[in-house]
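In this view, the complex is presented without one of its protein chains, the others remaining in place.
And then chain A:
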Amino acid sequence: MTNAVLTGLVLGGMYALIAMGLTLQYGVARIMNLSYGEFLIGAAFASYWLFTGWALNPLAGLAFVIPVSFGISYLLYRVLLTPLVRRARTRDALEVDSILATFGMMFIVQGIMLTMFGGAYFSYSFLAVPVTIVGEVLALNRLIAFGLAVVVGLALYLTLTRTRIGTSIRAVAVDPIAAQLVAIDVTRTSALAFALGGALVASAGVLISMFLTFSATSGVVFTMKALIVVVMGGVGNLLGCLVAGLALGLSEALVATFIDPGLTLAVNFALFLGVLLVKPAGIFGRAQR
């Protein structure tokens, strides 16, 4: 039992970590980023390259990967997505446009990675050592990913609720038109949220590359998982992300241990559907209009 719970928490933390960036990009910047998983894999490759080529510890590599991906995401928003934002008359129109644009971007990013690294599987070992917690053995690298998910989630939550910039980000998430009335620069704030999401997904990519086998084409799996977590937790809500991620991870581990590992996917989707039936806007989501 303890083991299943611990495994579930660690897995759930990973899901939450994967999804937090998307909730910012989708919830605040209103960009439904279909190339999200590709950026995660891109960061995983960066980490692989730094680790195998330069013997740089992936955790230290974060110091390099996070600012770079923040910059890239910021530029992407300013150059590629701002015209779409300007053109869109409604939020729904922007959502459709951004889906199409980022769908194209998915192929570009994937193509670049395929050209650089080829289509083969990649994996490396870092901190794959056993740690014993309340008598149960867990992998240290997974534990670190879980810890960082919790830390990052709480830090971002506090930033969003306790600081001025956080408040303006939330204002944009709630109503970008009204936010302008109180002198919030909506474009800048959206770009910031999008770039922050990009930095988050990159850190997730670095962390999971320590224990998952990945290839240039495995990004879509993560986009899907992130989307499920985001929608389930309530779009734009970081705590929702954490709760939904942990719920999915726990249910998966409990079912795998006590019923059958073959039913984990079924349970994931049953939980997802169940939440949406009771709360269509997600666990922490507020119904709009």
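To be clear about the criterion, contacts are C-beta pairs under 8 Å (C-beta built on N, C-alpha and C of every residue); 3 or more make two chains touch, one makes a residue touch a chain; residues count from 1.
As a convention for this text, contacts and distances are computed from a predicted model.
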Checklist entry - When you check the chain that is not on display against UniProt, which of "Tryptophan halogenase", "Twin-arginine translocation pathway signal protein", "Xanthine dehydrogenase YagS FAD-binding subunit" or "ATP synthase subunit b" does it turn out to be? => result "Twin-arginine translocation pathway signal protein"
Item to check | Contact with the hidden chain (one of A:39, A:70, A:194 or A:211) | outcome: A:211
Item to check | Residue numbers in chain A that touch the chain omitted from display | outcome: 3-4, 7, 10-11, 14, 110, 114-116, 118-125, 128-130, 137-139, 142, 211-218, 221, 249, 252-253, 256-257, 260-262, 264-265
